[in-house]
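Submitted below is the structure of interest, expressed as structure tokens.
A single protein chain has been omitted from the complex, and every remaining protein chain is retained in its original position.
For chain A:
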């Protein structure tokens, strides 16, 4: 407790923790080839049990739904614009239909900082209750929704979104990990999407009040409900009751205080994450200077340094 300065240096350790959006990891695992052509004699084609597919497993390709992928990744700007209207359309359409949903994971962290999608985020995460998910599957599956986007130059543009519910959504356990994402809200122009995950009390008799998704994220009923009304990206949104506890448990308390992340710096005046200049970004520095020769990001004078050196 007394030696907290010692651990300041360990802050760096938490970087990758925030990097890794939890729902992304199993989903991102490369799937191998699509089902083999029927004329192939042997070996028998492997049964593909995964419902949603992406063009690839990398950060570049893992965030597109393969059915709507144009063959080329979008730019940083197009991605930002796409994600902005993905979440606005999703929250608006769900609210119009009285479907309860709330934002989760990295999207919730972005809300905590300034109510916006974090500029380094590739995807968006929302959650619904298990019963809502079943209802969505029975009543709104494979429905297309139009949303009018107001461009910066004042022109209007209608974009189309697809709500696609994984048929495996009724199965509330993780299984082989191929179907941990229960539904998607897809921008049909380029295939970028929101991951929608259903939470249920998977083991009500042994663990009452514990909700989980198929990726083993656990939540207490009291931490989720009642939901809080707020705003996200300028539209009405809901967040879990104990959003602070949920964020700290998932990302560590440092995620709520660290003002430098993945080449972006938090500007408290602008209330925005600002992309660092390429030359000044830690990525560029890492490429040329061995870590041992680099200055400490948190460098301070005094005893703290000595303690860190000793530690």
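As a working rule, a contact is a pair of C-beta atoms (placed from the backbone, for glycine too) under 8 Å apart; a residue touches a chain by one contact, two chains touch by 3 or more; residues count from 1.
Note that in this section contacts and distances are computed from a predicted model.
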| item | value |
| --- | --- |
| Name of the absent chain as recorded in UniProt (options "Ammonium transporter AmtB-like domain-containing protein", "Essential protein Yae1 N-terminal domain-containing protein", "Metallo-dependent phosphatase" or "Exosome complex component RRP41") | "Metallo-dependent phosphatase" |
| Contact with the hidden chain (one of A:92, A:143 or A:254) | A:254 |
| Option touching the unshown chain, where A:99, A:149 or A:188 are the choices | A:99 |
| Touch criterion as defined above, residue of A:68, A:120, A:147 or A:266 at the omitted chain | A:266 |
| Residue numbers in chain A that touch the chain omitted from display | 1-5, 8, 97-100, 111-115, 129-132, 134-135, 172, 200-201, 204-205, 208-209, 221-222, 224-232, 236, 241-245, 248, 252-254, 256-259, 266, 268, 271, 302-304, 307 |
